[in-house]
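Note that one protein chain of the assembly has been removed; the remaining protein chains are unaltered in position.
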Amino acid sequence: MLKDITIGQHFPGNSVVHKMDPRLKIIITICYIVVLFMAANPLGVALSILLLLGLYLVAKIPLKMIGRSLKPILPIVLFTCILNLFFVVGEGEPLFDWWIFTIYPKGVQYAVLMGVRVLALIAGTSLLTYTTSPITLTDAIERLLSPFAKLHLPVHELAMMMSIALRFIPTLIEETDKIMNAQKARGAMLDNGNLKERVMALVPVLIPLFISAFRRADELAMAMECRCYHGGEGRTRLKVLRFTRQDFISGAVSFLALGIIFSTRFFVPGLQ
Amino acid sequence: MSKMIDADQIRFRYDPEVDNWAVDGASLKVEKGEFVAVLGANGCGKSTLAKHLNAILLPEAGTVLVEEMDTKDEEQLFQIRQTVGMVFQNPDNQIVATVVEEDVAFALENLGVPSDQIRQRIDQAMKMAGIYQHRNKAPHKLSGGQKQRVAIAGVIAMRPDCLVLDEATAMLDPRGREVVMDTIRTLNREYGITVVAITHYMEEAAQADRVVVMNGGKVVLEGTPAQVFSQADLLREYHLDVPQATELRDELVKLGYDLPQGIISIEECAQAIYKLFQ
Partner (left out) sequence: MSAMIQVEHLTYVYNPGMPDATTALDDVSFEIEEGQFVGIIGSTGSGKSTLITHFNGLHRPTSGRILIDGVDLWEKPEKIRDFRFKVGLVFQYPEYQLFEETCYKDIAYGPKNMGLDAQEIDRRVRQAAGFVGLSPQLLERNPFELSGGQKRRVAIAGVLAMEPKVLVLDEPAAGLDPEGRDTILGAVKAYHKATGITVVLVSHSMEDIARYADKVLVMDQRKLAIYDDVDKVFAQAPRLLELGLSVPQVTKIFLRLKELGLDIDTDVYTMPYAVKTLQKALEKRKGEAEC
């Protein structure tokens, strides 16, 4: 079950999407999210999903990875959908009316649209991490935020922390799996028993996990010192970020597509 | 010629309040190009000693000189760490990046080496450690032995004169241990990198030029592998062991057979026993 978590996973590749300047990728992703919520109409959402599918195909990321990235958050999305379904008060005849539950047609529309948009948002940001190595990603964030460094914000340190966190996600997931198995072998009720028993059974998993994380942090800090790490000052990069002509073309195409999706809000009635 | 490492009478304790010394007056001298194994049971102070060799720890008493630089001299800190590279036990806890080549480049990025030179130096380092074909992979997809060689490449990219391995094979399976030891031997013999290997595996120590045995924070025995392993009783007192070849030789000697001293390898042992039959 823990193996399903895909946040921070990276699939190295050579596609246009992979090679795009990470700074551009981040900006496009942000714009994509904005557009997703600005173009709150069926056509706009449909087009955004199409664009995303297209990008996944270009990046040669197996489409089942979308499913995998969505699986862990599905319960949350369903919960939001259900809330929308019951609490949106629309005009006209309710579709369904029983006791305190009333569903209006608008509620259904809202729930579906909401659900689809959140899923598209996760799938979109997952594409960013799938196609960009965390180091490049944090590098890009650091560059994008560099103006703030002049205001004495620890931009490099934040970026480094994020990069290390991403690096250790698979390691810690594997470790959690191991500890869970070890405690299950001593009779811990992790996958059976009632809710209270299950929550109590998590203590023997979380404590060893924290201890191990701290030990790892300690050792990693030492290993980094051994390799002369001393903060961001005077650091160079293996891969220097350079805006290429390809980036201009990809950027232009992406912004054009996003612009078209955005403009649908002026033609198709939205819900806001 | 100056010594690679000259640690003289160093003492260190983790808690300055308590009279409990992790290293208690140990001296270690390493010549350039040498392959030294530091052998000792858990808790004998060998890892603490290792951390003194590149100024991760500073001695409370005594001095550590790395190519005549005092590790207490903060001005020379980065020079010292570039000269003596360190590889630790758990490969997972020393890899920073999510792509092999980016991890190998980490030290050079820290040192401010220009990008085009980084490329050239990491390619060379990855080839030396035998992991060049994995350069675009994610470290968590590699085997233990491969990960540890990524860690080694990340250190030798700094072009150190000396490599300190702090139980670098302890968490690996026999196959992984073998490839890592092969890599280390190649670095020592072909590239002339001085090696200090901290270990409690007798078979690994047997491959070194010189073995230093530690117990209770002190150096208690020193010599060629043959000299050290011929003192089986003393080693057992230090909670250590001897290779089975040595043990078999000692058992036969006890029964009154005449076998030469200093047998540590299977081949030596078989040859000596074969002579008994002639």
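Each chain carries a letter (A and B) given by its place in the written order, and its residues are counted from 1.
Criterion: a residue touches a chain if its C-beta (ideal position, glycine included) is under 8 Å from a C-beta of that chain, and two chains touch if they have at least 3 such contacts.
No experiment lies behind these values; they were computed from the predicted model shown.
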Omitted chain's touching partners, listed by label: A, B
Hidden partner interface residues of chain A, rising order: 62, 64, 175, 178-179, 181-189, 192, 203-204, 207-208, 211-212
Touching residues on chain B - with respect to the absent chain: 40-43, 89, 143-144, 170-171, 173-176, 200, 202, 239-241, 243-245, 247-248, 251-252, 255, 257, 266-267, 269-271, 273-274, 276-277
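Here is the rule we use: only the chains that are shown with their structure count from here on.
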Complex contacts: residues of chain B adjacent to chain A: 51, 54, 56, 78, 81-82, 85-86, 88, 90, 92-99, 101-102, 105-115, 118-119, 122, 136-138, 140, 151, 154-155, 158
Sites on chain A touched by chain B in the complex: 10, 12, 133-135, 163-164, 166-167, 170-171, 174, 215-216, 219-220, 222-230, 234-240
